[in-house]
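Note that one protein chain is taken out, while the other chains of the complex remain in position.
Chains here go by letter, A and B, matching the order in which they are written, and residues are numbered from 1 within each.
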Amino acid sequence: MICVIVRAVPDLVEGLEIEERDVRPYRYIANELDEYAVEHAVSLKEKYNERVEVIGIASEDAYDEIDESLYMAIAKGVDKAYKVKIPKTTSYKIADALSDFLKKFDIILTGTLAVDEFYGVLGATIADKLDIPYVGGVRSIEIEGDSVIVKKELGGGAYLVLKVKKPALFGILSLEKPPRYVPISKLRSVMRSAEIEELKVKVEEDVLDVRFLEPPKPEVEFIDGDPEEVAEKLAEIIRGLIS
Amino acid sequence: MVEVLSESYQNKFGYEGLTRCYQCGNCTAICPVSDGRFPRRLIAHLRWGRIERFDEVWLCLQCKLCDEFCPRDTNPSLAMQTLKRISVENGSVPPHIGEFLMNVYRRRNPWGHSRMKRGEWMKDLNVPTVKDCEFDWLWFVGCANSFDSRVLGVTEKIARILNELEISYAVLGRDEGCCGNDVKRIGEDGLFELLMEENFKVFKRYGVERIITHSPHCYNTFKNDYNIEVKLFLELLHDFINDGSVELKHEFKKVVTYHDSCFLGRYNNIYELPREILRSVPGLKLVEMRSNRRTSICCGGGAGNIAVGYQGKVQPSILRVKEALDVNADVLAVACPFCKIMLEEASKSVNCNLKVLDVVDIVYHSMYGEGL
Partner (left out) sequence: MILVYAETFEGKISDVTFELLRKARELGDEIWTVVIGNAEIEGLGASDKVIHVEGERFNNPALHRYVLRKLIEKYKPKKILIGNTPIGIDLALGIMPTLVSCVDLDSKAKVVSYGGKVFVEVEFEGIYLINRGSFEPLKVDGEVEVEKVSIDVDKEIELLDVIKPEVDVDITKADVVVGVGRGAQNIVDLAEDLAESLGGVVGASRPLVDQGILPPSRQVGRSGRTISPKLYLALGISGAMEHVEGVKAKNVIAINKDRKAPIFRISRYGVVGDVEEIVPLLLERLR
């Protein structure tokens, strides 16, 4: 049985308000790499007839918005959806709270990283909590008996091919083919008929001592002069940037 | 791709013209993007429900050129739309179309730009929104005119002209959605219905009764799918030029050829209006390309192809630019933001001096002597 963890994260396209102690998104959306994990899970279901469940993790603000991606997962073929409400917390506390629920699955998938995740890596943390193998940066998965064969990206077009004994947890990084398209009529009918079960686990608060800052705005610096001068200055800058 | 089809597919998708087709091949002969078999072969297969793969249906831009020349009123473009519907129902859409649809679903525009930023173009302009005034007309700006840097200039000019003519209008700003015209041409009826429901809700909330729009895509769907009162900005301009409210004072001494937008021309039979506007510009010499009016060819931006660009082997936009060069035009005039985007890219690609301008650009120049 497979479980996919899908996190609601700030929708970066819509922008953020940065306050010293807080980052306020205008909208939330499912973490893209977690949605890739759903794609992989559905492919495994189609290929090996595995049951797939999905668990949505969302803060109070995003608790309704996560529904849509859970329904989307069901429309793609996921068998059952749960969701969990979390306070302001870290991956470590989420792992503490969820490991009991997750131990019945023999393959757990989630995104390698979430866009707002910088303190701990959820997949790795849960795997350690459950004391099962973890591999992140995964691009493809196949099941072979009691093991799983994964392709892990090394960057630059290189991959490791790994054989991992189940149960195991994988951090997904990419897809080998574009995501499935779910016709909106199907999504809307799933929204009317399917149910999302609220998982009653208590996730503890965990507030870090952090300051959030605007990144420095790079503004273009024009290089003036005659072509010789410009080329000279440019060459110097380029050497500096690539060294 | 998918194996279809149930016996009831024709009824299900409301398409009956197939039985009339006698496979003459006119559609294939006239289609600028045809591979020599498309779309005739698909119609033959669809006629008997013998479709194994129909990836090639995505070649279709829904430009309706084939419909014009079908001696049996089969309307091949409708047959293609039917096949697209079946594909969408099966979740089989090519990646670039899937991306277009997801962008429209998630962010209500083809490119996936921020919904929050839809009204950003009017930041420094004096443009009334539905929230701050009474208005007679809703100006539905449209996705391209709200977001794409290549047509934002046209949007700004429309705003200035509307203001100076003291038209009672307002825009929706951030509350504007996507009209769904191209979503419907793709056969994504579920998404189209969702957009239409949402738009009607917004129209109701702000008491919208009549719409002005510059985009032929928005115009077409509002008129023929929503059945709501809609006027093209160019119609308004045409009226005001005729009654003298808009004075075309400045000369535009160029050879101009006009490219018919599919959604004005073949979809709505508007061929002469933009030409009449252009003819009233002093100094302008209007010439016609080989393919004009009913025989005009598509820019390649229809039916969801605007987001990523047309993926077929033949780029109709390049064919079109070559036609304009053949008649020695300085300017290729368009009346649609999608056409402007596609044809401007094509003009750059063939590395020529052909300038692609919206009719609005030319009128604005003639009114104010600036803006080009």
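What we mean here is this: contacts are C-beta pairs under 8 Å (C-beta built on N, C-alpha and C of every residue); 3 or more make two chains touch, one makes a residue touch a chain.
Everything numeric in this text was worked out from a predicted model, so none of it was measured.
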Of A:V115, A:I143 or A:M191, the residue that touches the missing chain is A:V115
Contacts from subunit B to the absent chain lie at residues 96, 111, 147-150, 307-309, 315, 318, 345-346, 348-351
For subunit A, which positions touch the chain that isn't shown here? 10, 12, 15-16, 18, 23, 92, 95, 112-113, 115-121, 124-129, 133-137, 147, 149, 151-165, 171, 208-215, 218, 220-224, 227-228, 230-232, 234-235, 237-239, 241-242
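The rule is short, and it goes like this: only the chains that are shown with their structure count from here on.
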Complex interface listing, subunit B residues touching subunit A: 88-89, 91-93, 95, 98-99, 101-102, 105-107, 112-117, 188-191, 193-194
For a test of understanding, state which residues of subunit A touch subunit B in their complex under the given definition. 13-15, 26, 29, 178-188
